[in-house]
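This is the structure, below, for whatever I ask next.
One chain of protein is taken out of this complex; the other chains stay put.
Chain IDs A, B and C follow the sequence of writing; residue 1 opens each chain.
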Amino acid sequence: MPTITVYDAMAQALAEEMRRDARVLMFGEGVATKRPELVGEFGSARIRNTPLAEGIIAGTAVGAAATGLRPIVDLLFAPFLCYAMDELVNSAGKLRYLSGGQFEFPLVAISMTGAGWAVGSQHNHNVEAWFAHAPGLKVVMPSNAADYKGLLKSAIRDDNPVLFFVDIGLLYQPGEVPGGESLVPLGRAAIARPGHDVTLVSYAKTVAVCLQAAEALAATGIAAEVIDLRTIKPLDEATVLASARRTGRVVVVHEASRTCGVGAEVAALVAEQAFDHLKAPVRRVTGPDVPPPASYPLEQAFVPGVDAVAAAAKALVRKPH
Amino acid sequence: MPTITVYDAMAQALAEEMRRDARVLMFGEGVATKRPELVGEFGSARIRNTPLAEGIIAGTAVGAAATGLRPIVDLLFAPFLCYAMDELVNSAGKLRYLSGGQFEFPLVAISMTGAGWAVGSQHNHNVEAWFAHAPGLKVVMPSNAADYKGLLKSAIRDDNPVLFFVDIGLLYQPGEVPGGESLVPLGRAAIARPGHDVTLVSYAKTVAVCLQAAEALAATGIAAEVIDLRTIKPLDEATVLASARRTGRVVVVHEASRTCGVGAEVAALVAEQAFDHLKAPVRRVTGPDVPPPASYPLEQAFVPGVDAVAAAAKALVRKPH
Amino acid sequence: MSPFSSPALPSAAVPSIEHPEDLLEAMLLIRAYELRLSELSAQSGTPGTCTAVGQEAAAVGVLSALRAEDLILTNHRSAGHLLARGADPGRMMAEVMGRRDGYCKGKSGSLHISVRELGVVLTSTIVGGELSLATGVALSQTLLGRPGIVACFFGDGAAGEGIFHESLNLAAVWKLPILYVCENNEWQAFVHRRETMVGERIADRAAPYGIASATVDGNDVEAVRDAARSATAAIRDNGRPFLLELATYRQRGHFEPDDQTYVDAAELAAWKARDPIERMKARLAAKDGFTTGDFAGLQARVAARIDAAAAFAQASPWPDPAELLTDVYA
Partner (left out) sequence: MSPFSSPALPSAAVPSIEHPEDLLEAMLLIRAYELRLSELSAQSGTPGTCTAVGQEAAAVGVLSALRAEDLILTNHRSAGHLLARGADPGRMMAEVMGRRDGYCKGKSGSLHISVRELGVVLTSTIVGGELSLATGVALSQTLLGRPGIVACFFGDGAAGEGIFHESLNLAAVWKLPILYVCENNEWQAFVHRRETMVGERIADRAAPYGIASATVDGNDVEAVRDAARSATAAIRDNGRPFLLELATYRQRGHFEPDDQTYVDAAELAAWKARDPIERMKARLAAKDGFTTGDFAGLQARVAARIDAAAAFAQASPWPDPAELLTDVYA
């Protein structure tokens, strides 16, 4: 399998889907400047720069999606989604329902987030939980190049609005990407590493943290299973619950702030549906409830580390019950 | 104690705080039209109508708060907050931190939400969890007239940005409101009804649902404790956990959609911190993950009902462990 | 490019409003529909609505200038646009009442009624929502090679939302065939327009974006139709957006019931004296020999339709409770 970066994996997905379906188009601030190869192949009607105005970029995507196109919009950094909340939440997420099912909204809104560039919380703010909480949307946040490609392709083919989050810490990470269609379905988690003593549930950059923690735990005789959610909504409850029931111990790990984050949802799910199998409390290891700072060491400290994850898992396994 | 509606309780809070502190002012779409008595007493500089533009209403409040005023803004219905997300989340919530503590943001953003007016999900959408998930904000959502008054006063005196949610289903409900200052501190939950068999945790209109469920449960010999969170952020973890440890059984109830809602946070908290005391799974009884519909019976069906809450509690109490 | 044929819009027959009497009858139908709903909501459990009483000439004048292939976006104050486009008042009332036979199965209520089969798409009650969506609808028309232009109705208040500015600018830069129709009715819920802007005209905001505009008497249905005809002709010709401002007045409250205590009585009276229906009626009488009897005939026809509509809506069942969970995802 060829090894390419997440950025290139996404570029492949975009080109392949645009080739496959002439209704697919992409626009956003600098999209055409940054992807001249796509402009070359598909023309400037389908790859467009826009004015600097996230609201109308998103709104245009919503209107176009409802009337026959399949737009992809690049909204750059996740905090800028704040300017597009009405269009994404009140229009894309609700107008199908409010119209009694008259419209479909096949659109993808891409944005970047997460620690790595030391740019501070007006560029780095993990808000995926907002869109999981809002109705009518799907939310994807992959952890590796193959999934970035396979999930982006599935997102483009989906008939619903999909928020596609790119962890900037992963953007230039290489990974093996299979050739061919290599679709990854929405709503299906992956078992990134099997194990039977404790389950580490995560997504995006902290999947690697969990894998390293699992490696460290293995050295102490603890077999940790690592689940990569990949899609946050719809959440693959079955995979999470099956693992939780098997191991009886769950640590949820993510970079986003703790309160009402995706970790809260996973923990609540496990506490509700796998309670009888639990041998220990469900732990969350997450970013703190503060704005991510710019200063590099503080930014790094924001992200859950290998030691913290391993320690949380160890404490659960050691806990007598 | 005089009995007044939530609307009037809030009006008292506004008038008292404006009288107390000349830096307090209020603006929004129709604020001056709807509150002529405040215009009469405090003048048109301090009670202002605005153009129809939520972004600049919120942004103006943020800028004013940082430089010496203590603004209150009425943003009408919660879905309209989507137009003010940047100002509330990226500015009010983050600029203190990003500036290294140079500024304070004493502002209150009021908005209405919840079933009751059959107006559909572009007016009725419970998004309090979004603001609990975002850093630097406080979130309040009371359940009765006395708390609306006491918490609004505290919110106005707080030196931080406070999202103050008004459940429209409660707006014209009367309640006893004590005279005098009658401040209710932010961050403190109330035990609305004591009990020892099961804890029902809720806020806003579903507190009454829980109280009715508790009444019904009492008739079957089950003593339910009802906790009214009142403030969603900061969450009164101590009160919730003490009750959970005492009863060993927790049902979280709210109208907002389930995924990544406040109920997820409370359930996760309990599953993490009170695990050893739990006798049964933590249950959530919430609104579904769909946009609230307009049609009256469907809108009512969206809200957790007394029967569903009582049934969930009963199932936990009956569960052998 | 247009190798893909997406479902044609609209798919149902759209009535043409041709003759002066048609204009009058269409306005009468809207008036009767809205007054009936106002009465119903004052008495019983029927939900309130945002009426556009006094603004009928705006809806009818513009709709009479559109073609069947054109698409329409509207907002909370949409009944006139829908009825002039040929929507069934019975299904509209059923929707307002939250009943199963409503155009949106009762899920919308009055505030966001879309009728895809008539090309009335994506109605939003978020002020400015329609402005945010119109550009995308027009982009579809252009890229999919469909002939119709897009008419987007909004209020003077919506022109205060930033998205208005973003929409106009993008439409200008991308050359999108949009007729922006601002019904400047002097009110923004409970705030008078004068409190929200310096100057009088929303249309002035078009020029900086390189967009042509016009303001006309929005209470003169023929003037509106003529202005809309020349605006749509320009759009069809050059593919660029146009902003048409209709100067009119909201004669009733923001949302029924509304006591209008905040309204200046003299201003209201002056505008009632310029009522669009009365004006058209007088013009017809003067020019075309339209008699009191003719008028009574129109009114009777309209009243019968509204009676039937109300009966239909009231007989329509509530949605099945299972409907709460459907239509979320495609």
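To be clear about the criterion, contacts are C-beta pairs under 8 Å (C-beta built on N, C-alpha and C of every residue); 3 or more make two chains touch, one makes a residue touch a chain.
Everything numeric in this text was worked out from a predicted model, so none of it was measured.
K.L.:
Can you pull out the displayed chains that the omitted chain is in contact with?
P.N.:
A, B, C
K.L.:
Can you work out which residue in C:Ser38, C:Ser78, C:Asn169 or C:Asn184 touches the chain that's missing from view?
P.N.:
Of the candidates C:Ser38, C:Ser78, C:Asn169 or C:Asn184, C:Asn169 is in touch with the missing chain.
K.L.:
For a quick check of understanding: of C:Glu130, C:Glu161 or C:Glu186, which residue touches the chain that isn't displayed?
P.N.:
Once the missing chain is taken into account, the touching residue is C:Glu161.
K.L.:
Just one of A:Arg46, A:Arg70 or A:His123 touches the chain that is missing; which is it?
P.N.:
The single option touching the absent chain is A:His123.
K.L.:
Need a quick check: the contact residues on subunit B for the chain that isn't drawn.
P.N.:
Subunit B touches the missing chain through residues 21-23, 25, 45-46, 48, 50-51, 53, 55-56, 58-69, 71, 86-87, 90-91, 95-106, 135-136, 138, 159-160.
K.L.:
May I ask you to list the residues on subunit A that touch the chain which is not drawn?
P.N.:
29-30, 33-34, 49-56, 79-80, 82-83, 118-120, 122-123, 288-291, 293-298, 301-302
K.L.:
Contacts of subunit C with the missing chain: which residues?
P.N.:
Interface with the chain not displayed, on the subunit C side: 160-166, 169, 172-173, 195-199, 204-205, 207-211.
The rule we apply is simple: only the chains that are shown with their structure count from here on.
K.L.:
Which chain's mean C-alpha position is the greatest distance from subunit A's?
P.N.:
The most remote chain is C.
K.L.:
So how far apart, in whole Å, are subunit B and subunit C when each is placed at the average of its C-alpha atoms?
P.N.:
36
K.L.:
Which integer distance in Å separates the CA centroid of subunit A from that of subunit C?
P.N.:
Using C-alpha averages as centres, the distance is 40 Å.
K.L.:
Which subunit A residues touch at least two other chains?
P.N.:
Within subunit A, the residues that touch at least two other chains are 86, 90, 97-98, 135-136.
K.L.:
Which positions in subunit C are in touch with at least two other chains?
P.N.:
102, 105-108, 112, 124, 126, 128-129, 162-163, 328
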